[in-house]
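Only one protein chain is missing; all other protein chains are in place.
Take a look at chain A:
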């Protein structure tokens, strides 16, 4: 009997019992789809965490005042000043520092054309702040060093502020009243994404001099934002910044400085560690579901083929050689496994289009190959193993099988 003929027999065998075939296909479908989707959800959430970290800017240090107060040198002024900014920007003393930006923040009320909005973060700084904070101007322009020198009242606003005050009108060139002072909008920042409690788009950035003059007064700076030359020189930059600050602020006890340095890359690696743990956890869950799915496939294949031991006996009694019977069952198992597996992949692809518990799944190609490969292999083995056992029996033993 030719191979083609055997394949036709197998297809007829699959079609002859639609319920049994349907259930087998369903079992494989669920096994494959569950594994792919689970891994996709895990991957999606890891990707989401990574994206939110990258939005923060990964090569920056934040220096804030208010470390441990040193009673012995209480008379010493340890507040952060603009003098420190120029000291940190010294290429010779700090070769790994790309830029240092002063930061004063306030949260003033802004009004435009009768509309009120409290800006969550009104930042007074220098133009170097924008690249350091991973901000880009999407419309209009930013402000310049000259604007800082002349204390011009100009500002760029985040998309949330633009939306709140201007709705659909173009904010560029409009004047906003901020706590009674007029500021001219020169540009709008690109949407940084993110949501929830800390909206990164509810922000306005203006020259530090103008902000101090009209809003905060000439007190100490809130923070210094230091950008390293590259992500992997952040640690070197931190050492240089520490040395300069200790010298400038006359820190006697280096163990308890009057300032704090927050290293963004440390935060990043901590978050990446947790993302890795998460991925490993989901990988374990996926492995278990692959195992469970595999056992399901094993079950249904064993049952359906063992159930047909009698049929195998009849076929042998009619003169079917062992090889022909085996080929038929192998082809049947292949057809069922492949249809089930491919439908499972299709189901997973469709399922990944939807947001699942707040996470947008991202399919990992390797998981598709793994799930499909393992399921089809299990389907083939447990579809053909009982068939080969039955085909190896004497016909009368297979016929008597109940």
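Just so we're on the same page, a residue touches a chain if its C-beta (ideal position, glycine included) is under 8 Å from a C-beta of that chain, and two chains touch if they have at least 3 such contacts; residues count from 1.
The rule is simple: contacts and distances are computed from a predicted model.
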item: Omitted chain (choose from "Transketolase", "ABC transporter ATP-binding protein", "4-aminobutyrate aminotransferase" or "Carbon monoxide dehydrogenase medium chain") - UniProt protein name; value: "ABC transporter ATP-binding protein"
item: Chain not shown: contacting residue from A:22, A:180 or A:321; value: A:321
item: Sole contact to the chain not displayed, among A:9, A:122 or A:382; value: A:9
item: Chain not shown, touching residues in chain A; value: 1-2, 5, 9, 12, 16-17, 310-311, 313-324, 394-396, 399
